[in-house]
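Shown next, in structure tokens, is the structure this report addresses.
Just one protein chain is left out here, and the rest sit where they should.
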Amino acid sequence: MANLEVKIHDLVLKNPVMTASGTFGNGYEFDDFIDVNSLGGILLKGTTLYHREGNDYPRMAETPSGMLNAVGLQNKGIDYFCEHIYPKVKEYNTNIIVNVNGSTIEEYIALTERVNELEYIAAIELNISCPNVKQGGMAFGTSCPMAEQVTKEVRKVYDKTLIVKLSPNVTNIAEIAKGVESQGANAVSLVNTFLGMAVNAETRKPVLSTITGGLSGPAIKPIALRMVWQVAQAVQIPVIGMGGIASATDAIEFMIAGASAVQIGTTNFVDPQVTTKIVDGINNYCERHNFKSINQLIGSLQL
Amino acid sequence: MANLEVKIHDLVLKNPVMTASGTFGNGYEFDDFIDVNSLGGILLKGTTLYHREGNDYPRMAETPSGMLNAVGLQNKGIDYFCEHIYPKVKEYNTNIIVNVNGSTIEEYIALTERVNELEYIAAIELNISCPNVKQGGMAFGTSCPMAEQVTKEVRKVYDKTLIVKLSPNVTNIAEIAKGVESQGANAVSLVNTFLGMAVNAETRKPVLSTITGGLSGPAIKPIALRMVWQVAQAVQIPVIGMGGIASATDAIEFMIAGASAVQIGTTNFVDPQVTTKIVDGINNYCERHNFKSINQLIGSLQL
Amino acid sequence: MKKEVSDLLVTGNRKLNHDNFLIELKAATQVAEMHPGQFVNVKVDNSPDTYLRRPLSIHDINESSNTFSLLVKVVGEGTKQLSLIKEGETLNVVFPLGNGFKIPAKDEKILLVGGGVGIAPMMHMARESVKNGAEVHILLGARSKIDHILLDEFKDFGYVHITTDDGTLGTKGFVVDHAVFSGKETFNRIHCCGPEPMMKAVARMAKRMNTECEVSLENMMACGFGVCLCCVTKTTEGNKCVCTEGPVFNINDLEWQI
Partner (left out) sequence: MKKEVSDLLVTGNRKLNHDNFLIELKAATQVAEMHPGQFVNVKVDNSPDTYLRRPLSIHDINESSNTFSLLVKVVGEGTKQLSLIKEGETLNVVFPLGNGFKIPAKDEKILLVGGGVGIAPMMHMARESVKNGAEVHILLGARSKIDHILLDEFKDFGYVHITTDDGTLGTKGFVVDHAVFSGKETFNRIHCCGPEPMMKAVARMAKRMNTECEVSLENMMACGFGVCLCCVTKTTEGNKCVCTEGPVFNINDLEWQI
């Protein structure tokens, strides 16, 4: 067994494989399939200050090598989280990270303050890139000044590891990454979904109730990989890479491009055991290539 | 047979199916496979003022439902074009459009002036979105002021239909579309390729000689469709849609979203006869849905 | 029953008519623990157009061979590829998923209504209900005679009633036009699966007859086990996941306009 331990600021991950928010529920939905504790960390589903019903059905469309979703941050709010979900997830022996969402900076702050009180939540992922909500969401992640401002304000009220999740729907993602770094982000994670659309040619109606939705899955991998590479060159803080990772090889590519850790999203739906397979695959790769530590892999792209 | 005729400013297309620049050679490479004259128009491969060797091999990587290319506008320049290619393509009985590229505004102007003299070239497509060249290319298409400026200057020297081809690698494509419209573009075409990357996990080297390349094919369709829809709502001029179209259904979806015509790119590699199949499929659809004219389909999305 | 993801051996694939196939799979776990109305989520190999899994109801179980079957109607690329699978090959399946129907008590009288491929979960349901000592009526609706399948098999478990849209078999019309809804017969419960308009019509009848009614929804799914939140339906308690809190719902819990 190679040493797969990586660090994301204060977080120590037993291996670089995490799960992407919104694709892994609260973790325990996977207990039947895998040992969740064998992962480096899990990102819980997007949480907001108040209960949200999310968008109307239909929320999903299959696309070539991917899918569109328009869930719209359905969740029961932070009170419910603290009372019903936190007591369960805190029993896991891995890093539990809350994905924090708001429509306004005040909401982001208020929610972060609540999460800050939770002893066993090691970090938050500030989601400024959700394409499926009318207010806030991606608006924060596609404007550099707004991304900086929300990071700055949240930083003031949060002591632990602050990860900012970036939107790929921008001209220059490295600029935004540098912006949030300058305001105290301890890491960036990318990418969130790409804004896409599906039309039913027979009915001439949009497939999704919200017309547009977020594209994820292997289809986006080449673009996500490029963005991770660009961002890793631009910032000093660790980069967490995601977007279409479906195999250990994919995960390794992201790490070679500069990611210190990866998140697996949509592929969890297709193969609920993919995360542990990727941990094994990364280990095999390290052994095969005689890497003592996975850290040798990070940013090892040879130009 | 339904009436499939559409107009793009002064151009009359016998049907809305065109080919995307760089994926259809100069047309005659397809003579063995299809009757090129049965298409609405063909976009010739990207042309520059001077001979260009393009980028080093490898220039291609296969990706899930798509491919990356890094051709880098290899072409023999406008002199060669006028002498050797133009005499052949002008014999086609369909619209022949030259895809115009430059590293500087001066180059764009000089090339356009040359093309303006060619009687049988009905329009130019101003490519301000090539991600595979070091200078110019995408830089023009990802900055609104630069996109406007190059459009404005080229407009001054060009009398016929001016189509501007937009880059999808931007935060707000509708804004850029409006910008080039304001400077006299007669139509916009979108999308060019998305900037992506591929890494060989075994060698830890980039797959492409240029590290990054342009992503095309079905993988990008949901994003391209969303952009076409956004742009069609933002501008008054016709929109030519493309990005991953592989079937008549795909083409129809783009038209429902607001495209007056479509271009087929990468799928030509997989099925050299796809364009004529799409013409047939669109015709069948119109007959099945009792459309007298294809124009009823354009922008018919029901919200 | 614990959920699992397994490569299951295909022990049979029988073509029932022009577009319906019955695929039999060998389970490693006890099929007796499967609950009628539950479903599985199948990975379709060999299909470039099929990225996500395809949800399919558990059609029936066979305890002695420890196999269970899926009734597949070919509607698109995924189901087409599935229909081509051969005995001896394997299918990667996540199962069992969802809640399932309420099983009747001894001597209760129930009506199972299946429209189109919505008949799929009803064989398993009929089997378990009969096993429990209930009286089972099965109403099957289809477009035309050639679309009716598995009638003999259903007859093993109760009274089979038939409708066809074109009148080529049984009562002409939709399922709700059948005499079982005339009011002469009364049921403890109606269980229904089929196209949404049909289920709504049946729900309307059930309301009128003041009879408890369960419907099995077929919302589009990405995961099938409650993590993507794509498959929701509106209920009196807000959005619920069809894959975990359904697919079977009591109509009183749904926000249906009926």
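Every chain is named by a letter (A, B and C) in the order it is written, and numbering of its residues begins at 1.
Here is the rule we use: a contact is a pair of C-beta atoms (placed from the backbone, for glycine too) under 8 Å apart; a residue touches a chain by one contact, two chains touch by 3 or more.
This is a predicted model, so every value here is computed, not measured.
Taking the complete complex into account, the chain left out of view touches B, C.
Within the complete assembly, C:47 is the residue of C:11, C:47, C:66 or C:168 that touches the hidden chain. Among the residues B:66, B:222 or B:281, only B:66 touches the chain that is left out of the figure. Screening B:15, B:48, B:143 or B:268 for touch with the missing chain picks out B:268. Listed here are the subunit B residues that touch the chain not shown: 22-25, 29-30, 32-33, 45, 53-54, 57-67, 69, 71, 74, 217-218, 266, 268-273. The missing chain lies against subunit C, touching residues 45-48, 50-51.
In this text, only the chains that are shown with their structure count from here on.
Ranking all chains by how far their C-alpha centres lie from the centre of subunit C, first place goes to B. Put simply, the chain nearest the middle, going by average C-alpha positions, is A.
The geometric centre of subunit A is 36 Å away from that of subunit C, both derived from CA atoms. Averaged C-alpha coordinates put the centre of subunit A at 34 Å from the centre of subunit B. For the pair subunit B and subunit C, the distance between mean C-alpha positions equals 47 Å. Residues of subunit A in contact with at least two other chains: 61, 63-66, 217-218. The set of subunit C residues touching two or more other chains is empty.
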